[in-house]
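A quick write-up on the structure given underneath.
All protein chains of the complex are present and in place, except for one that has been dropped.
When the chains are written out, they are named A and B in that same order, and each has its own residue count from 1.
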Amino acid sequence: MKMNNVILKTTTQVVFFIIFLFSIHIFLAGHFAPGGGFVGGLLTASALVLLLLTYDLKTVKNLLPINYMTLTAVGLLLALGTASLSAFFGEAFFMHYFDHFNIPLLGDTELHTAMIFDLGVYFVVVGVTMIIIQSIGGDE
Amino acid sequence: MTNFLLLPIILPFLTAILLMFAPKNIIYQRTLTMIGLIITTGCSLALIQIVHTSGIQVVTFGNWPAPFGISMVADMVAVLLITTSVIITLFTVVYSFKSIGIAREKFFYYPGVLLMLTGVNGAFMTGDIFNLFVFFEVLLMASYLLSVIGGEKKQLRESMKYILVNVVSSALFVITVALLYSVVGTLNMADISVKIAEINQPGIITTIGILFLVVFGLKAAIFPLFFWLPSSYAAPPVPVLALFGALLTKVGVYAIMRTYTLFFVHDIGYTHMILLVLSVLTILAGCIGALSTFNVKNIIIYNIVIAVGVILFGVAQMNDTSMIGAMYYLVHDMLIKAALFFLVGIMIFLTGTENLRKMGGMMRSYPSLAWTYLIAAFGLAGIPPLSGFIGKMLIVKGGFEADHIWSSIWILLSSLVVLLSVIRIFIYGFWGEEKRLVAVEKRQGYWRLYIPATILVAITVFYGVGAEWIMPYMRDAADVLLNPSVYTDAVLKE
């Protein structure tokens, strides 16, 4: 399918980054406010789908040479690793740790291992969604 | 050590993740799968011993107090079933090396198998009813992958129906859990058991009990709900079929066993009578199916249905003898079904057909295969001293103790039908004139299928002959099932 839609292409160049940044925002907001890895991942995937709609599969693959299966595996590994972290300290599985840190510029920030777990979820969602969309959209 | 009981769930999952990094490297896939499964087998065997000596092991995620966090409970029932599942998966993987085909091996076959094992083990071990749903979905997702893997026309067609049936039953599961939550206000299975006794509302609880029977009955293929099973199990290749036949329906049976001994014990006269009637009808339906077909795969598949009926008959009696029998028969059936599917798979491999009428006279070229098959068939039908006999004897004895004379006799009669159906494979397949086999070069590597099958048959023989050593563990398991307080005390001890 040959598409040459100037308006779509021009908008996408801007909108893609807006959606992507918003997805990162949603992902980071997730700990105390609505949001999180799943929603953030879906938003990122939707940004990528926009790219796929505008350009074709080949161009996007050149643009972002990501193996989504590996991405999914990394995500799962992160999630499982965070969950088993506490097992190494002799605590129950899935125990999370958190503390307050004073980070320059951000000030008093609470860092939580649940964030790493959520990052894993984010990767898995992006990976799986993109695998599904590529496998449907891959052949004309 | 607190988390040791989680290893049979975590290890297959970890192995599956690691396998996803290099899907095209077959040597990597095979070795890592074997290493992962062997370690898991060791862990689950050790877990049996731990549970036997020091009682039920419990861990609640994130150190939350018990009714609030998700508990994982390793009691004897769960641990025995987990060990059996892991052993079967191990042999299936060995059997797959020869029979599944390179294309499938490169397309996430091993991760699929391991993820399914993760789901199965999790479902056996979880102590939280919603978590049970989640693990069901994990194993179902993996089974969807395994049932379409390879993408043959028949597979695509049948797995579509398979998925539809399971999606509907999953929705029903969620609905039932929601209803249960609205009544008892908790999801922890031990807590539910306590709360149900406290609130004293038999009507609504019985309704929910029947709904659970529908949900799990769809997975376990009990009488009116088994319609999807034969065609969707016959479509995938033999190793996948062996895994499905040995593990998937048994998870449903386990879930019925658990809920009907832990939750719904206050109106036994009604709920367990329904279970009894359905189990008898299930056996009837399975018997008719097993005699109706000349397709070797389908004969064994219908025997799954019969076995589900026999086990649930044991559960429905709710007495000591029959519960030990049901537990023993459940493990026996998982092992023997896997072995039979392996052997039938070898017959299909040698003759290139699934139709029994086109086979014949294999005794001459493959006598050892014939005798192995005969032992497995006798084990399934319950010829003493093989394992099927002991389980069935205990179940029937329990049935007599509970004054269900006619249905118990019916179980005995069904054994004859089972024997007839599997001996028919022997007679048609191995006796008589030798019919055409596939070309000799295509029969190469036959021993690579034969060895795992024989070892599995040997295990079932040992399981029957060595019943004396296994009985203490079975007694432990039946104890937990019949005394819910043992389970609830262990979980809610704090």
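Here, a contact is a pair of C-beta atoms (placed from the backbone, for glycine too) under 8 Å apart; a residue touches a chain by one contact, two chains touch by 3 or more.
In this text, contacts and distances are computed from a predicted model.
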Inset, instruction - Between "LysO family transporter", "Putative ABC transport system ATP-binding protein", "GntR family transcriptional regulator" or "Na(+)/H(+) antiporter subunit C", choose the name on the UniProt record of the chain that's been left out. - result: "Na(+)/H(+) antiporter subunit C"
Inset, instruction - Kindly state which of the options B:Val86, B:Ile100 or B:Val148 is in contact with the chain not pictured. - result: B:Val148
Inset, instruction - Pick out which of B:Ile163, B:Leu284, B:Met363 or B:Leu492 touches the chain that's been left out of the picture. - result: B:Ile163
Legend entry - Of B:Ala178, B:Ile199, B:Val277 or B:Leu291, the residue in touch with the unshown chain: B:Ala178
Legend entry - Contact residue for the chain not shown (choose from A:Asn62, A:Asn102 or A:Ser135): A:Ser135
Legend entry - Interface with the unshown chain - residue positions in chain B: 130, 133-134, 137, 140-141, 144, 148, 151, 153-154, 156-157, 159-161, 163-164, 167-168, 170-171, 174-175, 177-179, 181-182, 187
Legend entry - Residues in chain A touching the chain absent from view: 32-33, 38, 128-129, 132, 135-136
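In this text, only the chains that are shown with their structure count from here on.
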Legend entry - Centroid distance [mean C-alpha coordinates] between chain B and chain A, Å: 37
Inset, instruction - Provide the residue numbers of chain B that touch chain A in the complex, in ascending order. - result: 1-3, 6, 10, 13-14, 17-18, 20-21, 23, 59-63, 72
Legend entry - Interfacial residue positions of chain A with respect to chain B in the complex: 69-70, 72-73, 76-77, 80, 84, 87, 90-96
